[in-house]
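This is the structure I have questions about; it appears just below.
The complex appears here minus one protein chain, its other protein chains still in place.
Coming up: chain A.
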């Protein structure tokens, strides 16, 4: 007889809230009249994400536990990352809900199935109906991400990977403007993502073959005994490749610029912030819980991709002329900095690497959502004006927008008194404590190079004369204003007085299992 697995509903509450809200969203789509659908969907999605955030915070004091038949690890790190994902997810939902900026009232195409450029498509361009399926889709993606960082066995991790990826592929292709670019991006993302999933699955199979288990703790036991050998190492390699793809670490980053550019900007914000958190959460858990005792197998690999990622991101970022592509390369560089933090965790879990990486993820996520939120404001007749030259002299036209953008850019560059510096300092300290100072030197040089392209935007906004018939700066509606206010405040607060949050991350920095 099969026994029912133990389920701690309290520990699962954050997940249940988000996924429950998403399921309810599907029903809303079917049964609620069209004219009230949008507010209902937004409210539902916010209830789900904010509820999950509150639930994780309430759980924060609880004992770490492994639940659902050993499939989920609800520990400090999982809760911190889940809270981060839920919070950033809620901010992204707010960006999705903005209806005041685009004259067509939404960033999403009304009906994604209508071929781009067809007569029906042109008809729909001026239609006032809005797309509401994105909210349950985003809800599933957020649920998948939250599951991803708490997965205690490789199969659950794989399921979570798919749950988070599939909705993302879809909503990447739903841009209202430049639809073909958006669809191409979605298709690229889907194809390469499918490859990455295959890698992950193959790695999973090999690891299972080597150790006879998919449970992370069992894999660790097998590693201690020295069992598995080549099979285990190969499997680990493939698993890491699958995860590095999601985290857009070079050399597995090639989808990033295209998808970031093509996807609707609110989706880009969501993807850039939340996917990064989820992917790094999974990387940390996989490396330290499952392979913490087989460090020699992955440390050199991670060391190498960290350097490649920082250099590729920083150098290629210099040559970009489109802001969204530039930010994509910046995200590749930041993935490298994050790996620096990953390496800052010692074999037995000592060192401050875990807390540092989590802080960096939080800080990076907030700044990224903020910076993309600013991007949605600056528009010309053809949608968002993301070409660099269009931003010339923006400060003269809209001082507040330019100031907020400059703040986020300085934070991304890691200038002190912004949140970016707190994150950088934390990961670099963790890495140096573990003796990885050559990596930190590379990271510092890469930061300097990357600073150049962030500065270039500031130069354009502030020191260049405005271009004739340049873009207009839209007046954001309530949702975007809220997002900007929260992210900007957090960027300053985490830069000036990060003590409390650092403390929280430090306490949460533990894995169970």
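The criterion applied here is as follows: contacts are C-beta pairs under 8 Å (C-beta built on N, C-alpha and C of every residue); 3 or more make two chains touch, one makes a residue touch a chain; residues count from 1.
Throughout what follows, contacts and distances are computed from a predicted model.
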For this session: One chain of this complex is missing from the view, so tell me which of "NADH-quinone oxidoreductase subunit M", "RNA polymerase sigma-70 factor (ECF subfamily)", "ATP/GTP-binding protein" or "Branched-chain amino acid ABC transporter permease" is its UniProt name.
Result: "NADH-quinone oxidoreductase subunit M"
Seminar exercise, completed: Of A:451, A:482 or A:512, the residue that touches the missing chain is A:451
Exercise. Of the residues listed, A:117, A:212 or A:416, which one is in contact with the missing chain?
Worked result: A:416
Seminar exercise, completed: chain A residues touching the chain left out here are 355, 396, 410, 413, 415-417, 421-422, 425-426, 428-429, 432-433, 437, 440-441, 444-445, 447-448, 451-452, 455-456, 458-459, 462-465, 497-499, 502-503, 506
